[in-house]
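Report on the structure given below.
A single protein chain has been removed from this complex, and every other one stays in its place.
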Amino acid sequence: MYIKINNNHIELIKSANPYLIFATIFVFIIGLYYSLFQSPPDYIQGDSMRIMYIHVPSAWFALMTYSILAGSCVLWFITRNPLFNVVARSIAQVGMVFTLMSLITGSIWGKPTWGVWWVWDARLTSMLILFFLYIAYIFLWQAISNKELASKISAALAIIGFINIPIIKFSVDWWNTLHQPASISKLSTPSIDISMLIPLFIMTIACFLFLVTVSLIRFRLVLIENKMLRTIN
Amino acid sequence: MNELKIEDLSCKRGESKVLNNINIIIKSGETLVVKGRNGSGKTTLLRILSNFITSYQGKVSLNDLSILEDNLYNNKFNLIGQKNSLKDNLSIKKNLELWDIIFNESLDHAKLLERDNLDHLINRDVGSLSDGQKKCISLHRLNYNKYEFWFLDEPFVYLDEANTNSLIEKINRFNENMGIVILTSNINLPKKFHKEVNI
Amino acid sequence: MNELLDMGGYAIFVWSSYGIFFFSLVIFFLINILNLRKYEKIFNKTKKKID
Partner (left out) sequence: MLNLIKRDLLLSFYSSANFFFTVSFFVLILILIPFAFGTQSDQLKLLFKGVVWIALALSIIITVDRIYNADYEDGNLDIIMQKNKTIEYLVISKYVTHWFIYCLPLLVILPILSFLFYLDYFETIQIFINLFIGSFGMVFIANFVSALTLGAKRTIFLKAIIMIPLFVPFIIFGSDAASWPILLGLSMLSFVISIYVTAYGLRLYGE
């Protein structure tokens, strides 16, 4: 299966762009209405629970984006179809922003909940490492002047990072049981009420729409960059 | 008797094609001069011939055996690239010692350098030499004598007239001993060699 | 209205996290779309030159 991007596809993406932007804004407004006004405050955490509606989707998409990134890098090495490289490069920066957002909102949520800005548990630590992996992928690509080479090298790095993430998660779990037995206050996850599930669901869709919109914009950007490199060479 | 054959060679660097359907046959005792403007793929051709670039269309074969499959091929050529392979912070003597180990062959460097009028430099740091002197020392690697091919990338750059002539003489002597030389150049050489190719 | 702004005592946390989140998303979106505009302009210019 060899998909080749032609001008028709780009025109299609271009024409879909305004609708996508509109849909993203619309769903975000609905999501905001539900998460800030409509949903009740949590009976343990109070109104600080509302941070969850942006924190959880961004954490999900941070991980999902990295999986797509690493997956398309693997597929690129197998099939040699340059489309996968373009996908990887267009999605990486969105993933980095989501990772950063989940770290920031997470620590703002952590202050009222745990009383501290940061807890060294496996989930947060591996998220932090994920952020560094995104930085490494993006900046290594920029640092190498031969761009064809840069794509291959940074793709190899993305795959190695994907292997590293579960190792980190496992080792931090081990380390926590080793150093501070059971003293760690993890996120208590009580069964979520349906009234909280609705805003979370809407916000997830909104974040997904944002991911798609910006990825498609970056997709066009990366294609033009590639074309410009071609004409310069 | 060696015969190096390049058939229908095309190569892409990035998205631009640098070599397009090149056909060359070169036999023992001959010298090939590759000419062309900057960026036309002269260095790429030499790197294909020295097995660094392996993704290309067409076939390069030595005595009808593809160079990619010939396990002994890498020990048959001596490549002198544009970089001079010298450590700036070490003296020439130490640099030559390091080369001896990599090439697995110990030469009488004092004598060879005297022949090329370079013996007064032997204890100087490479960093203090001029570009021409560095190039001369870099070409000193041609004295390792197990090789059947010389691949020289822009060997005449920075060289003065006397050194140019002595290099040409060396190439001639190597040709008489049935060696094959492939060199790239984008200037006109004072002497005609056997074959010339424009790419 | 005041109750809403107060967020049950957690106002600073909730509003600041929502603010940072949406501010960054908008900035990131704008950077990309402006970059795209710029690149398209340059690309069309070079294309004309080649044609």
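Labels A, B and C are assigned to the chains in the order they are written; within every chain, residues are numbered from 1.
What we mean here is this: a residue touches a chain if its C-beta (ideal position, glycine included) is under 8 Å from a C-beta of that chain, and two chains touch if they have at least 3 such contacts.
Quick caveat, the model's predicted, so the values are computed rather than measured.
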{"item": "Displayed chains contacting the withheld chain", "value": "A, B"}
{"item": "Contact with the hidden chain (one of B:V34, B:L86 or B:L152)", "value": "B:L86"}
{"item": "Those residues of chain B which, in the complete complex, touch the missing chain", "value": "47, 50-55, 71, 74-75, 77, 79, 81-90, 94, 97-99, 101-104"}
{"item": "Residues belonging to chain A that touch the chain removed from view", "value": "129, 132-133, 135-136, 139-140, 143-146, 149-150, 152-153, 156-157, 160-161, 163-164, 167-168, 171-172, 174-175, 178"}
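The rule is simple: only the chains that are shown with their structure count from here on.
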{"item": "Cα-centroid distance, chain B relative to chain C, in whole angstrom", "value": "55"}
{"item": "Approximate Å spacing (C-alpha centroids) for the pair chain A, chain C", "value": "16"}
{"item": "Where chain B touches two or more other chains at once, by residue number", "value": "none"}
{"item": "Residue list for chain A, restricted to those that touch at least two other chains", "value": "none"}
{"item": "Of all residues in chain A, those that touch chain C in their complex", "value": "28, 32, 36-37, 41, 46-48, 50-51, 54-55, 58, 93-94, 97, 100-101, 104-105, 108-109, 111-112, 210, 213-214, 217-218, 220-221, 224-225, 227-228, 231"}
{"item": "Residues of chain C defined as touching chain A within the complex", "value": "4, 7-10, 13-14, 16-18, 20-22, 24-25, 28-29, 32-33, 35-36, 39-40, 42-43, 46, 50"}
